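This is the structure I have questions about; it appears just below.
One protein chain omitted, others in place.
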Amino acid sequence: MSDYGAALRRRGLELFSFTGGFLWAVRIAAVVVVIWGAVGSLTEGRLTFDQWKNLVVFGLAQGSVYALIALGYTMVYGVLRFINFAHGEVFMSGAMIGFFAARELNQHGLWSDRPVLGILIVLLVCMTTSTTVALIVERVAYRPLRQRPRLILLITAIGASFVLQYAFRGLFGAGVKSYPSIEALQGSWRILGFNVIKTQGVVILIAFGMMALLYTFVERTRTGRAMRAVAEDQETAELMGINVDRTIVTVFAVGGAMAGVAGLLWGLVFQQVFFFTGFLPGIKAFASAVLGGIGNIPGAMLGGLVLGQTESLGPSLVLSGLGVPSAHQLKDVIAFLVLVLVLVFRPTGLLGERVAEERA
Amino acid sequence: MKQHRLFWLIAVLVAALALVAAACGGDDDDEGAGGETTTEEPSGGALGTVEIAPGEPIKIASLQSISGATASLGTDQVRAIEIAIEDFGEVHGRSVELQSEDDGCAAEGGTTGMQRIVADPQVVGVIGTSCSGAGVPASQIASEAGLVMISGSNTSPSLTSDLEGNANDAFQPGYARTAHNDLIQGQAAAEYVFNELELTKIATIHDGDPYTEGLATAMGNAFTELGGDVVLATAVNKGDTDMRPVLTEVAASGAELLYFPIFQPEADFIVKQARDIQGLNAATMMAADGVLSDTFVSIPESEDMYFSGPAQPEGSAYEEFVGKYEEAYGERPIQAFHAHSYDAATLLLTLIQDVGEDRDGTLVIDREALRNALYETEGFEGLTGTITCDEFGDCADPKINILQNTAEQETIEQVQRNVLFTFEPSE
Partner (left out) sequence: MAARFHRPDPRRTVVLGIAGGLTAVFLSAIGMVEEFIKRSLVDPEVVLGYVTIALVPFVFAYVVARPPPVREGIAPVRPGPLTLAAGAVAGLLTASVVSLFVVITTEVNVRGVLQNVSPPLLETLTFHRGVGQGVVWLLVGGTLIGAGGAAVHLIPARYRRPVVLAVVWVLIFGLLQVLIAQIFRGLKVGDTVNPFLYKGSRGLTIHGAITVWIAAFLIALSLEGQREAMRRRLAEATPAVRRNYMLVGLAVALLILAVTPQILGNFLSEVLDLAGIFLLMALGLNIVVGYAGLLDLGYVAFFAVGAYTGAVLTSPSSPEWNPAFTFWAAIPFIMVAAALAGIIVGTPVLRMRGDYLAIVTLGFGEIARILFLSDALKPYFGGAQGIIRVPNISIGPVEFVTSQDFFYIIYALAIVLIYVSWALQHSRVGRAWMAMREDETVAEVMGVNIVAAKLQAFIIGAILASLGGALFAHKIGSIFPHSFNIVVSITVLMCVIVGGMGSIPGVILGAIVLVGAPELLREFSEFKFLLYGALLIFMMQMKPEGLIPSRQRAQELHQDEAAQDAWLRREALGDTEPEPAK
């Protein structure tokens, strides 16, 4: 907070100026509304304690998928300082091709008989597809523009996102594709007093495993160090003998692979994919990355989880408590408002460093 | 200073142009009346006439949703209209030409498409739209142009009346439909749940689509009127995937039945995820015609679910129609409203046959007489039943079926035949 305060003073934006006052009013109003709604909801006793706990688990599962996709946004941002808007479509491509693989395996009985092997194979397919798509986009759309203003890159990314969506629609049809379900993953486990649906449990497990793996990779390996160096200062990194081009390609590949994992998890949890599947989760993941502080890997994870909880708990906890009709229709409104509020409180996101303020 | 001079220059220019434009506009109107549109017979009605020269075809148009996410809805209807035209044969010894436009299932699409249609003064009538949202502005344009418009799938009450003798806001003279008013389906579902299933507490979910919202509201209102209790009326968004939080609310509300007349894929998520929520099972869920498809009823979790929907046409005439459809397009009808559009097209052609007059080889169709004849339609036998129009254009045979998908049914046709209850409003 002190950073922000300093920034405010430096910019001559005083507390009592019009905007400063407005922003403080917004902050206070937000806190009051949230507390009011939550108290209303909890005292009403509409949902049992078990149901509240279930909502937390649902949010965790949804949030961990967001977090995985958000990793790709945040890593690319960390190195190239631009939002790869097409990343949601990279995720969709993995889920889509993964569907064909899963369908094929299911026809040969592998999907339900030996689920672990089946999932591993499909996981590999998803990761390969997403990585390939991410690399193609990097090569065709982004590399020629690397030295251009970032607005140009962002707009190119929007274009790439459209092309991928409608290319997949043209190639594989507009219909919704249903993943086959896995018998072994029906039902639920009881963990620490939480009722965890098996598919969601698997999803949370894989997501956290992948994030831990990625974190180790970035922090501990040579390539990871190169990435951080390039993120810090491209020119110096190059002078220190780091191959910047290759590092950037690696970043896209790793981000794509994470999106591929998310694609498979999407297939497991929601069992459906179509050409537009990437759009909304992509935007949510983008929001997660910003929420957590873009460019920051633990931030992306935290942002995803916070967003997941917001979507899951928000409507029931706050809106229903305020007596708003059809609260769940406003789920996305809450999600985006939380994003705006977090950025109003902390312009660099939850775990964001000063980087964004200085360079953004 | 320079800027000011330029400003005045432009201001003067604009003013001059406005004058020119007004003059041009005036000119054109004169010419229009004299030249392009058909000359009005003194005997013709206030809406003018269509005169078709010897040997020329009769032109009608269709305005259906044939692109985008709802393309299957409109494509199905356009095919049915084409078959209807072929079945009907010649009208007054002339062939019938169909102009097919897209309503995009949205207000803008309905406007643009209808503008294209009314641009041709020879078009007699329109079959459409697919979506109620497109129907609202389209019916206004059609009405102003004097056209007759019959829809085979608009169900929103706003386009016609509240069924108690009061026209609703969007009703336009010249508009009619062979699809049922949502109020009827809402009533049917409510009566079945309250009287037959003997449940008193329900929850409803819609997805923000005008159709689903209208139906969910109609069902809720009817149910309350019967003495039941809508304990939760909520909504999701198109594109939502995680339905578990909203289903948790449904379970917590104590509702005995969940009515969600929405579309795929959101409906799929609801039935699939409901098994994870304690207290919800398929026997307490009911959806509507939006999900009556093979891909939905083949979801294992949809077993024992109930559905409300317009009674499916049956009998030999319908079988014959399906045969022709299959032969022409290589698949069976893909949506729920083809028969309604077939009837709409046949009705329109019958009206033209009745109203049109041969005058020395020229076919003269009086638009107002055609419109009047439409609202006087009574006992017209179509594939969907007996069609009788009220003064606000509700013409459908108002039979609604309640269906159930049990372990025995596998395809949508089998489900369609598993009728538990048929609702007919008492007059």
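We just call them A and B in the order they show up, numbering each chain from 1.
One rule holds in what follows: a residue touches a chain if its C-beta (ideal position, glycine included) is under 8 Å from a C-beta of that chain, and two chains touch if they have at least 3 such contacts.
For clarity, every value in this text was computed on a predicted model and none was experimentally measured.
S.K.: Any idea which chains on screen the missing one touches?
M.R.: A, B
S.K.: Specify the residue from the set A:F172, A:F194 or A:F217 that touches the hidden chain.
M.R.: Considering all chains, including the one not shown, the answer is A:F172.
S.K.: Using the document's definition of touch, tell me which of A:G109, A:G187 or A:P325 contacts the absent chain.
M.R.: Per the contact definition at the top, the residue touching the missing chain is A:P325.
S.K.: Touching the hidden chain in the complete assembly: which of B:T49, B:Q64, B:Q77 or B:T111 does that?
M.R.: B:T111
S.K.: From the list A:L154, A:V176 or A:V244, pick the residue that touches the absent chain.
M.R.: Of all options in A:L154, A:V176 or A:V244, contact with the hidden chain holds for A:L154.
S.K.: Given the contact definition stated above, which residue among B:Q140, B:Q185 or B:T377 touches the chain not shown here?
M.R.: B:Q140
S.K.: Residues of chain B in contact with the chain that isn't shown?
M.R.: Answer for chain B: residues 3, 6-7, 9-10, 13-14, 17-18, 20-21, 24-25, 27-28, 67, 102, 106-108, 111-112, 115-116, 118-119, 133, 136-137, 140, 144, 156, 158, 169-170, 206, 208-210, 212-214, 233-235, 237 touch the chain left out.
S.K.: In the whole complex, what residues of chain A lie against the chain that is missing from view?
M.R.: Contact residues on chain A toward the absent chain are 7, 11, 13, 17, 19, 22-23, 26, 77, 82-83, 100, 140-141, 144-145, 148-156, 158-167, 169-173, 283, 286-287, 290, 294, 324-326, 329-330, 332-333, 335-337, 339-340, 343-344, 347, 356, 360.
In this text, only the chains that are shown with their structure count from here on.
S.K.: Taking each chain's centre as its mean C-alpha position, how far apart are chain A and chain B in Å?
M.R.: 40
S.K.: Using the touch definition from the top, list the residues of chain B that touch chain A in their complex.
M.R.: Answer in residue numbers: 69, 71, 208, 233-237, 239-242, 244-246, 248-249, 251-253, 264-265, 268-269, 272, 276-277, 295.
S.K.: Using the touch definition from the top, list the residues of chain A that touch chain B in their complex.
M.R.: Its residues touching chain B are 46-48, 51, 54-55, 58-59, 62, 174, 176, 178, 188, 197, 270-272, 274, 276, 279-280, 311-313, 315-316, 320, 325-329, 331-332.
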